[in-house]
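Quick notes on the structure that follows.
In this view, the complex is presented without one of its protein chains, the others remaining in place.
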Amino acid sequence: MPFPDLSPDVVAEYRSDARAPEDFDAFWSGTLAGARGDLGLTVTPVEDGPVFQVSDVSYRGFGGHEVKGWLIAPPGASSVVVKFIGYNGGRSFAHEHLFWPSTGRAVLVMDTRGQGSGWAPGATPDPVGSDPAHAGFMTRGILRREDYFYRRVFTDAVRAVEAAFTLYPRVAVAGGSQGGGISLAVAGLVPGLSAVMPDVPYLCDFWRGVTVATRDPYLEIARYLAVHRGAEEAVFRTLSYFDGVHFAARATAPALFSVGIMDTICPPSTVYGAYNAYAAPKQMARYTFNDHEGGGPFQEMRQKDWLAGVMPA
Amino acid sequence: MPFPDLSPDVVAEYRSDARAPEDFDAFWSGTLAGARGDLGLTVTPVEDGPVFQVSDVSYRGFGGHEVKGWLIAPPGASSVVVKFIGYNGGRSFAHEHLFWPSTGRAVLVMDTRGQGSGWAPGATPDPVGSDPAHAGFMTRGILRREDYFYRRVFTDAVRAVEAAFTLYPRVAVAGGSQGGGISLAVAGLVPGLSAVMPDVPYLCDFWRGVTVATRDPYLEIARYLAVHRGAEEAVFRTLSYFDGVHFAARATAPALFSVGIMDTICPPSTVYGAYNAYAAPKQMARYTFNDHEGGGPFQEMRQKDWLAGVMPA
Amino acid sequence: MPFPDLSPDVVAEYRSDARAPEDFDAFWSGTLAGARGDLGLTVTPVEDGPVFQVSDVSYRGFGGHEVKGWLIAPPGASSVVVKFIGYNGGRSFAHEHLFWPSTGRAVLVMDTRGQGSGWAPGATPDPVGSDPAHAGFMTRGILRREDYFYRRVFTDAVRAVEAAFTLYPRVAVAGGSQGGGISLAVAGLVPGLSAVMPDVPYLCDFWRGVTVATRDPYLEIARYLAVHRGAEEAVFRTLSYFDGVHFAARATAPALFSVGIMDTICPPSTVYGAYNAYAAPKQMARYTFNDHEGGGPFQEMRQKDWLAGVMPA
Amino acid sequence: MPFPDLSPDVVAEYRSDARAPEDFDAFWSGTLAGARGDLGLTVTPVEDGPVFQVSDVSYRGFGGHEVKGWLIAPPGASSVVVKFIGYNGGRSFAHEHLFWPSTGRAVLVMDTRGQGSGWAPGATPDPVGSDPAHAGFMTRGILRREDYFYRRVFTDAVRAVEAAFTLYPRVAVAGGSQGGGISLAVAGLVPGLSAVMPDVPYLCDFWRGVTVATRDPYLEIARYLAVHRGAEEAVFRTLSYFDGVHFAARATAPALFSVGIMDTICPPSTVYGAYNAYAAPKQMARYTFNDHEGGGPFQEMRQKDWLAGVMPA
Amino acid sequence: MPFPDLSPDVVAEYRSDARAPEDFDAFWSGTLAGARGDLGLTVTPVEDGPVFQVSDVSYRGFGGHEVKGWLIAPPGASSVVVKFIGYNGGRSFAHEHLFWPSTGRAVLVMDTRGQGSGWAPGATPDPVGSDPAHAGFMTRGILRREDYFYRRVFTDAVRAVEAAFTLYPRVAVAGGSQGGGISLAVAGLVPGLSAVMPDVPYLCDFWRGVTVATRDPYLEIARYLAVHRGAEEAVFRTLSYFDGVHFAARATAPALFSVGIMDTICPPSTVYGAYNAYAAPKQMARYTFNDHEGGGPFQEMRQKDWLAGVMPA
Partner (left out) sequence: MPFPDLSPDVVAEYRSDARAPEDFDAFWSGTLAGARGDLGLTVTPVEDGPVFQVSDVSYRGFGGHEVKGWLIAPPGASSVVVKFIGYNGGRSFAHEHLFWPSTGRAVLVMDTRGQGSGWAPGATPDPVGSDPAHAGFMTRGILRREDYFYRRVFTDAVRAVEAAFTLYPRVAVAGGSQGGGISLAVAGLVPGLSAVMPDVPYLCDFWRGVTVATRDPYLEIARYLAVHRGAEEAVFRTLSYFDGVHFAARATAPALFSVGIMDTICPPSTVYGAYNAYAAPKQMARYTFNDHEGGGPFQEMRQKDWLAGVMPA
């Protein structure tokens, strides 16, 4: 099976030439300023199990819209991992998120607005409509940065971390694929995190992602451009405000990344593009013969060991 | 190639057992009442070509949202065909809609809100967000009839016909696939049409469509239900307010349908389900060895001949 | 999407016409007698986590061959679920099996011999070779019941339950797909179980499975027969000793099954074939629009509730 | 989606190293000399519509064989676009060719002999048989230049232009894919054209087309060579007489090309190969994210504007 | 894998309701009368091997066109099997036809005109052109029985048998797929054959073939009809003169058929349609789990045994 991106010999050296727009920071500080205010956080115990306590979480995200989540806590937890979900999935059931609780930490799972009907059910609407968009979420509002779908999602995520800090003194963020991309955004926008764990992260180095990936969802953008001939400049201008490479360059917390060298959804060069830009201490776990499944449970084992060093349970 | 639905010997006899909810008419009269008011119609000439006059059209659809369209008129036209677009397409360019103008009639092309990025570009946003939905439009707001995507689209279509009547005394409606489904909705909601021409119509007899079709977009609903286990009753309850079979049963204008007996997107039984329920004079053009392309240009020839009899140019 | 098996209206009535060979019970009592003897059970703690205790398990299965497993136990557990794995998977890591421990019960995960390289790693060899066999496990030794691969696997499973009873007074069995098929075998061979939970079980009603399924692994048998023209009688004779329908007819413990009505790997009629033959109290959880993923986490929720009634934590 | 040919940064620089055989011009002057003589042109009005006049056209092409076409003319047209059809299609119905008439020009659509059963019906037989050939038209007579299918087609096309000049003083040629390739052949063989508009042209730089394209029909040649091992030299010798690169080098009329940078049927380098060889004034319309659909209606808009400058309606 | 046609329980009872046109026999006697005359047979030894003598064969087929073949003879052969080739293949090399020679009989392999570029090379042109036809051979000349491709092929085959009788006193015919269909045609047109061996024969019960097969080449006809809407009656009228069912009903020599019950190219019901119509002594070899590969070498073994009884070497 040919490597679908750069050869394993050289891919680790890849540096993205994506450039952040000059007003990148201003855009995000403005966006987050607009989202500040009462979190409206509610944490409602739904089940006091024999081992873990499970709570239904609600808070106000972008635009004051209600965002849902799960909080699953082992007895005596003093730290929390905020977990973001992969593309098209929702928070589903709490019992699907037991790994971090089994290590002695709480987990706060953020539901991704509007998604949650592709492979795992969600409970959070996205009340905002859009210009004509390709099926999926990648091109919703893509012609203007203010309207872009991920502006809302990344803001929701920053607010989730804000909520986490109200519950526990130490907070890490983690997620795979889109969840990894959201983790990176948060890492670049929020100070004081204990750790960042992006697995096979999506939403990094968009031009390369769109022109190297052979499976969705980067390709939603390519198909949109095939219909909207001439929109290329506007589209990539918008995306430049949402690129994990630029968030990585603003990160301050230690990170453990992972990458599949045969990843056809999130090409390894895009992952290294973010990794090599990452501005804080970092490690990469690399899986040579893996596609987008990356390290799977092997990576969880590695995260457990690594996190013990930077954010003990 | 096996026939993907009932055998050609018997499919024409198929009658849908879909039942309209008791308050079907109340729901729609309420919906349309809410959409009444100033059309805000503007018809802006964009090009005075050597043969046709092309205008950019705008009017207020559901919720007062702006809907776009094209009006292409030959010299001296005294009637108009309102044309609805297939799933995921937009109004694209005016020069792609020359058939009806070449027959001496104007054509008013309605842009479908939110779509127009799948294969043909559109210009009309859908400013309404939704609960978690499967990629595509079929499940947006599907848990409540008030929120369902097609409530907005069908209302836009009724308003498009209203606009057409302000421009020409005689109005026909036409469209293929989703455009055919919209035509049927209009046929059941608007009196006084001269003709209705649904080709391989979509959005008819949903249960059968979802469980017989082998290609999208009916299957978006099946995939949604695979994720939202338990939502089946709510989903089909909502859909019962949008079923072409029930609109057909309320139609008053003469109709020419077409059907592909090998249609894997809009199975022929669903088309006959609407056809056999159609309450006004009707004809069916049947294409035995065709999939969803149906009669293609053969059907246009047939429509031209048939329309000459019911709405002369 | 057409239902790939009998219509949802009638599939629940399906009764298999598979007939057990006369010496079915003799074959299995002989097989199990040959496997009796010292279990050689070892339970080696590998990690004393903050929440669960994890142990590496080893015991002697068929032929005295070493079989591996995981035991994950919450504090104070007094019952255990023995879990069997799906086709081609291995026990992988302990932290992938936290659901039952989170309900307050121990889980004992049996590694499937020889598998564990298809999607999850395993640690148990199958030291027995075979006649020419199709790639995969379904046709290894299929020409003689004594040599058939599942004779060894089912015996390993009976021994796993035996091991479980040495550790806890109450034992349930569970598993999805192949794991469900193994659960049924155990249910028919071992008395005294508290509960049986086969999800979308495989290895039931082989003739129907082979001639209705459209995805592997039942089709390995069809492809074998396409090469070994003339082996049909011998093959189905062997399989008649391994059919979940016959094990179900000998079961004595209460059971909760699940089925996907669109299952293309384990067709729903084969599941109902076993279910309707099941000789003890039983319930069926049915997922109309699901393929082989069945109920997924919804079914886990349902199992948790149901098991609380028959084997409290 | 990876670019299937050279990177967009460099593809525009590509120059074909295909070399015309020394007797290329002699071959074609001989061929055309043999085809001269009475055109036998008939133009039979079939419909005098409210807007356009449609005529059935017939003339003598290669070997004196009858070739069919449509002539669609707006009132007062003084120029004509001769349109050639894509691979496997026929002239179909006249109402499918309204674009050029809507700009005030006549269009003469040439039916491609023998084709017209793949996606659009045709009416022109190819009465000439062939040596064993792969399914399709690409290898019919490919072992000898005199027998090759496109010798007949290109000659038919030259004769179509000859017919066009008998009807209107100014003539342009256009076509997509195979139609673009035929346009180029005509551009190299016929003097006095007003304009040439090849879209995503086929039949250019055969070696590169055969070894870069991933979709038919260039691959018919590769499959032929896989069967006829050893025929490579003879095959490419024949093709060297039919290569758009060589016709381009002999062109005299201004041209507007288009290219899809993701074209998997007619790879962009082959298009640039012809473009960069084109000997007269030229422009290229480039669509970065498009496959073989190229610019679609966007390109028609551009052609309308461009043609207004070189052949006003 | 579901059986792609009727269930194995009932398929053997299938009787075709295809009806021969009244002038079927007249059409064929006229056709063959037109082909009579000097065979122009040449048998040129090309290699006198250590075991077999191989000759290049040439004779005049339909229209007096030259048809090629191989004759491979063991020492002392006194009978010959005339072998016809599957769709799109040619006679290829003599050493690919050693099975019958190894049984002590000569084999005369007829090259199929025009084919021989799909998977095995051929050497016989088809000098006759056609109306617009779908890629492939199934629709060449299909609108008129006089022009249909198989009129020429079946005539070539009758002439091949005529040639065989000039070389050996006893002649059998055999072939798989298209070769089986040709065998049946010959069986119905030529008296005095010793044996007929059609394997998984093609060209039988066309309506059923076209509407049951899921793989080419029957589907070429369906695709042609999808383009040429309205040609259905003419097409099936032509095919009624070429249906193996009708040739079978006129056969006089003993036959051994074979059938794959999972055949998706030549559905088993079409094979039984011909078999049950076969008018002379017959046997069927049936392969339940095989697709179009049928019995493969198993069937050759069976043919060897059977032929020993009806045409000893």
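By letter and in written order, the chains are A, B, C, D and E; residue numbering begins at 1 in each of them.
As a convention for this text, contacts are C-beta pairs under 8 Å (C-beta built on N, C-alpha and C of every residue); 3 or more make two chains touch, one makes a residue touch a chain.
Given the structure is predicted, the values throughout are model-derived calculations rather than measurements.
In the whole complex the chain that is left out makes contact with A, C, D, E. Of C:Ala123, C:Leu167 or C:Ala280, it is C:Ala123 that touches the chain left out of the display. Between the chain not shown and the residues D:Leu98, D:Val158 or D:Ala213, the one that touches is D:Ala213. The missing chain, though absent from the display, is touched by one residue of C:Arg60, C:His134, C:Arg208 or C:Lys304; that residue is C:His134.
Contact with the chain not shown here comes from a single listed residue; of D:Ala26, D:Ala226 or D:Ala308, that residue is D:Ala226. On the side of chain A, the interface with the absent chain consists of residues 1-3, 262, 287-291, 293, 295-296, 298, using the contact rule stated above. Although one chain is not drawn, its touching partners on chain D can still be listed: residues 210-214, 219, 222-223, 225-226, 229-230, 232. One chain of the complex is left out; on chain E, the residues touching it are 49-52, 74, 92-93, 95-96, 98-99, 101-104, 120, 297-298, 300-301, 304, 313.
Everything below uses one rule, namely that only the chains that are shown with their structure count from here on.
The chain with its C-alpha centre at the largest distance from the centre of chain D is C.
Here the spacing of chain A and chain D, counted between their Cα centres, is 50 Å. One inter-chain figure worth recording: chain A and chain E are separated by 63 Å, centre to centre, where each centre is the mean of the chain's CA atoms. For chain D, residues touching at least two other chains, in rising order: 120, 298.
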